[in-house]
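All protein chains of the complex are present and in place, except for one that has been dropped.
By written order: A, B, C and D. Residues from 1 in each chain.
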Amino acid sequence: MSSWVYVGLFLLVGLIIPVGAIVAAWALSPKKPNPIKQTTYECGIETVGDSWVQFKAQYYIFALVFLIFDVETVFLFPWAVKLNSLGMFAVIEGIIFILILVVGLAYTWRKGMLEWV
Amino acid sequence: MVPLSWYLIFSAILFSIGLFGVLSRRNLVAILLGIELMLNSVNVNLAAFWRYGTVTNITGQVFAIIVFAVAAAEVSVGLALVISVYRKRNTVIADEIDMLKF
Amino acid sequence: MDFLKDPLKVAADWLLGIFAGWGMPELWANVLIGFLGIFILVALLMVLDIFLVWIERKVVSRFQSRIGPNRVGPFGLIQPFADIIKLLIKEDTTPEGADRVLYNLAPILSMMSVLILWAVVPLAPSILGVDLNIGVLYIIAAGAIGTLSIIMAGWSSNNKYSLIGAFREAAVMLSFEIPMLTVMLIPTIFTGSMGIGAITQAQDTWFVFLAPLAAVIFLIAAIAELGRSPFDMGEAESELISGYNIEYSGMKFGMFYAGELLHAFTFGGFWAILFFGGYRFFGLEQVSAFLAIAILFFKAFIGYWIIMWIKYTLLRIRIDHMLAFNWKFLTPVAFVLLMATAFMNALLADASNWLYIGGMFLSNVLVAWISLEVARSASRRERERVEGGKAVEAHQ
Amino acid sequence: MSTETIIWLIPLPPALAFFLIVLFTNRNKALSHTIAIGAALLSWLGSMIVFARALGVEHFGEHPFESSINWLPLAGSWFKIGVLVDPLTALTLFFVAWTVLMIFIYSVGYHNFGQPEGDHDQKGLPPHGATVEEHGNKHVVPSVEPMYSRFFAFIGLFAFGMFTLVVSDNLLTLFIGWEIMGLCSYLLIGFWHGKKSARDAAVKAFLTTRVGDVFMLLGIAYLYSVTGTLSFREIFTETTLHALQLIPSGVLGFSTAGLIGLLLFIGTVGKSAQFPLHVWLPDAMEGPTPVSAMIHAATMVSAGVYTVIRMFPLLSLDAQTMSVVAFIGAFTALFAATIALAQNDIKRVLAYSTISQLGFMIAALGIGAYIAAIFHLITHAFFKALLFLGSGSVIHGMEHGVLHTGNHKVDPQDMFNMGGLKSKMPITFWTFLIGGFALSGFPIVTAGFWSKDEILADAFAHNLPVFITLAIAAFLTAFYTMRQITLTFLGEPRTEEASHAHETPWTMTFPLLVLSVLAIGYGWLGIPEDFPILGGLLPNWLHEFAGATLAHHPEAGEFHPVPLLTSFIVALGGLALGYLMYRNVNSSAEDKLQFGFLKNKYYVDEIYEAVFIKPVTWFADKAVYQIMDKGFIDGILHLFGPGTQGIGDAIRNYFDLPFINRFLGDGSANVTYFSGEKLRVIQTGRIQQYLMLALILFIAIGAVLYFFVFA
Partner (left out) sequence: MTIDQIIFLVVAVATLIAAFRVVTTGNLIHAAFWLIAALFGVAAIFAILHASFLAVVQVVVYIGAISILFIFAVMLTRKDMRDQGPQLNRNWGFGAFLAALALVGLVFLVHGWSGVTKTAPAFPSEFDAVSALGNALVSPDAYVLPFEVASVLLVAALVGAVYVAYNRK
């Protein structure tokens, strides 16, 4: 029996309880919808246009940098697990690996793409 | 016990769905979504072959991890290109981006 | 006596006996017992969550020289239950143009992402939860679902503020995940395993003494992950009203709110587990599983209290400062710390225990000192540049 | 550190320097050149240690330094890469390390480090000089190169490629180093990319050498498919060589060894600028004057010869291949020497003389004179480096004069604008004289004499026609060298600019001095044992050492007076005649050797244009355009993506590559461009359609393979 079965059960229970709470609220709460109630709340001002406003490309840049470093750390986890038994050679490899990526970060930084504005 | 062939056929179907997406979607982002599906199907295969081959030989998982890195690289550059094209040409429809023709 | 040592096994054996008496196959009985155990744990967590509301309100009141809830029940203890009743019977509106499926899914996922974190929490030496050998990454994976729920909520509400809030929140959560992941590698290096249980058991010396800087970075990143002040850009009430959960009301809002509180408490717990020995306290944990759980919860509460302390003390940081702080300071420092730790770990592999601890501690202090000095001189230069520019403008 | 570790580390410092400069120190000139020179110094140090240790090993040929690691997992085995230092490598490493270090130091002075920024210099153009005010009066001084740091980054990468090539123990990493150098050569020739001529020259060099590279890659692939290995030590075993010799290749009666050797040799023809792919080298002089010229003369082109020498055990298996090699070498030696007679540009003379001298080495290899080829390779590297750096120094001095007078119409590279520089630039003159005499083979004293004499002696013993050709070429060499020296340094200044030239800074003269010592001294290491009087005073160390590389130690040739006398006569006669003829020549009009066909390099470029490019354009226009364009109509257009590609490929593989490029040098670019222009109608530009077509083909080919081929 894989321990993942219990993770699956956790997922199931983790779904059941909030769903239960929301369903209970749905059953108990009054339902009297009207159009005014259902407008979106934007500080009392009439909504203009739709919600898909123009976004800064910066969001993308940050997500991009994140993605790269995320994958990097994924590579580093097996390395970290075996570090104690592999000795200095593995440490140097890992450090080279990190340094190469730090070069990427430095590039991004130098090009001023980590600035929000 | 699940037979190996189930995994292989599952991944074949996933691959074909991704392929269909790549060949038929108009939107560039959607094409990249299809590519992600294809890469995932490859990973399923790699993991399945690892599980059903020699378990102590971890090569299948190593390859899968490399595929993760490749997928990350592919998607970041691919989407960056899409965004760049969108800025210049104001479209992300694949058929409208045909500057490479005569 | 067995019951005190290992209550879970005693209860499981007892239940197994009963189910077997009903003629149930052992496999199904095991699954059912697991389900029941998990259900009880999660239910208890929800109860805890309810009290967290009370605690939070009480604590913030004391910070702000108020009394806090004090009408319903002694010390206002029954107040959260009154809140729940209010949430349950409140009308739940869905904004026009909302994407209904995603709109309803978001609060559920938000709560779920917190609850499943408890799958890997080792509560006591005999109660290890699900002892996955990749526990550390599991925490991050659960966090990924949390990020997703926020984006879902923001997008499906069909509200500009929601969307902006969600995107900001997501950008912050993503960014701070990097230093968090990086410092999580450090306990992994010390332990030689990613399992949370193994990490707890390896802490004959609490890792905070080996890597104090890592503990600090983890706490900062955790606060950002939680989206709590000073990193609460996503729901900045003075700008975005309430950010991604602006359109939610009733129980759905309750889920977000309760999820955030429990998340904070959980991260207090993980801080304790990764750096403060988890349920371990000078061998006391061996006496009884219940004592071990109490120790863990006590430490988690301390962590939670520190998070609250920071939240109600510091002001909100602007988003560009927040991201710059992460990418230009926290992440490089975390990388340097990781490299230094890996290097020192190999260097001191054969050293005596005290030398090892001392060396690690000193290398941490050194990295912290150097990075603070670099940051200070950089900010001084930056300030001179900006003020110099202003002086020139004024002159003209 | 163990010797193997040092060998592994030798190529690394320049590569690191490249990345450091590109990424971090691009803004800081002093730091950039410090890093680059420091890296070259480290590599030099490593090379010298390896060389010194190699001298201490008994029977070094049988027990070279080698070390390899697993690199690519193949089915069941590993492709290994590694390093190997045997006597040949040790000798090559020696001269490469010295010349590379000298180039690096020289570049500091050449690019006017320490001078002010130019008035209106732009990136991509040579510096035009800066106006400075001193004591109230303005005058123009040379200005610093605007892309100073970039230059050091490029030559750092170049050095990395060269060292990689030299120390690698297999053809694949050798080829990688080879290609890195190809790239650097492109970058350096086109360094001043603001000039059209530099851009064209860069493209020409890149494409021409590419022709050779394609064949070389084919040879490597063929070799790998036959033997399953690319490691030198594994190929050069008795059994492998024997097998290669016996299996016929099925092409023109060559054995497998012969065909592989020939393919690899074509790579060398491109890289070492042998006829008919020599056209790029003279144009390559468009790069920053002496330095890139020097790279293209002393170091990179040596790589081509080095490769042939390295593959000599394979090449020597097939007599037919050897005769091709000997013929090409001898022909090139004479051919280029005649062109050099009529050039007026100081660098072009040297460029053609390089081609000619490389021809000497190739010819020596072709007749089996292995050691003579190595010997000449090394001595040539030293004295040609010396000459090129010297010419750069001359040009630099002349540029100074030009800046002084402000008359920018005077070409600082034209020898007829010079004269009398002897007193203005004494160090340059004396070192240039030493280099020139070494090139001419001035008897006894210079290194060039000993190596050239050895080639001639071997040629006399083995192949009389080659001997005669080479003797004439040697005579011409001495002649045009003396012509150059006379026109440049002797007599009176012919222009005002020349009279204002003055000596260059120490960073430029110091390398000249070092190299001139090597250009003389190195020859004494290879004096034949039975040479009259001198023979035996010093042991013929080179012969013993280099010969050990081969499994069968080559015999030293019998001494014979004829080649020795020939050497004496051609060298002294050529020098004397050159001096006498040009003593009083004052302008190019008085030069009796300005024959049109020599001046125009036998019209090779023009012949290429008229004979091949025009018909091909015609063919592309009439046949390809008419058939393709009118034949297939719009409706099924997008189905023809692969068709286009196929036709393009067919034209390239069966027509373009062997037919045009082989003879045409740079014609192919125009043709490809032109036919692409006509054929592009077929492209729809839609990526998904391309993908579909690729997929159809993939499925079809997969099905065919599955059902018919592997079934």
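By our rule, a contact is a pair of C-beta atoms (placed from the backbone, for glycine too) under 8 Å apart; a residue touches a chain by one contact, two chains touch by 3 or more.
The shown structure was predicted, so the numbers you read here are calculated from the model rather than taken from an experiment.
Put simply, the missing chain touches A, B, C, D once the whole complex is considered.
Residues of subunit D in contact with the chain left out of this view: 69-71, 688-689, 692, 695-696, 699, 702-703, 706.
On the side of subunit C, the interface with the absent chain consists of residues 27, 102, 132-134, 137-138, 140-141, 143-145, 147-148, 151-152, 155, 167, 170, 174, 177, 192-194, using the contact rule stated above.
Subunit B residues in contact with the hidden partner, per the touch definition given at the top, are 1-10, 12-21, 23-27, 29-30, 32-34, 36-37, 40, 43-44, 47-48, 50-52, 54-56, 58-59, 61-62, 64-66, 68-77, 79-84, 86-87, 90-95.
To be clear about the criterion, only the chains that are shown with their structure count from here on.
Centre-to-centre separation of subunit A and subunit D, using mean CA positions: 55 Å. In whole angstrom, the spacing between the mean C-alpha positions of subunit B and subunit D is 45. Averaged Cα coordinates give subunit C a centre that lies 64 Å from the centre of subunit D.
In subunit D, no residue reaches two or more other chains under the touch definition. Of all residues in subunit A, those touching subunit C in their complex are 1, 3-7, 9-19, 21-22, 24-26, 28-33, 35, 37-43, 47, 50-53, 55, 59, 62-63, 65-66, 69-70, 73-74, 76-77, 80-85, 87-88, 91, 94-95, 98-99, 102, 105, 109, 114-117.
Across the complex, subunit C meets subunit A through its residues 27, 30-31, 34-35, 38-39, 42-43, 46, 87-97, 104, 107-108, 111-112, 115-116, 118-119, 130-132, 134, 136-137, 157-164, 167, 170-171, 174-175, 177-178, 181-182, 185, 188-189, 192-194, 241, 246-247, 250-252, 254-255, 319-320, 323-324, 327-328, 331-332, 335, 338-339, 342-343, 345-347, 349.
Touching subunit D in their complex are the following residues of subunit B: 19, 22-24, 31, 94-95, 97-102.
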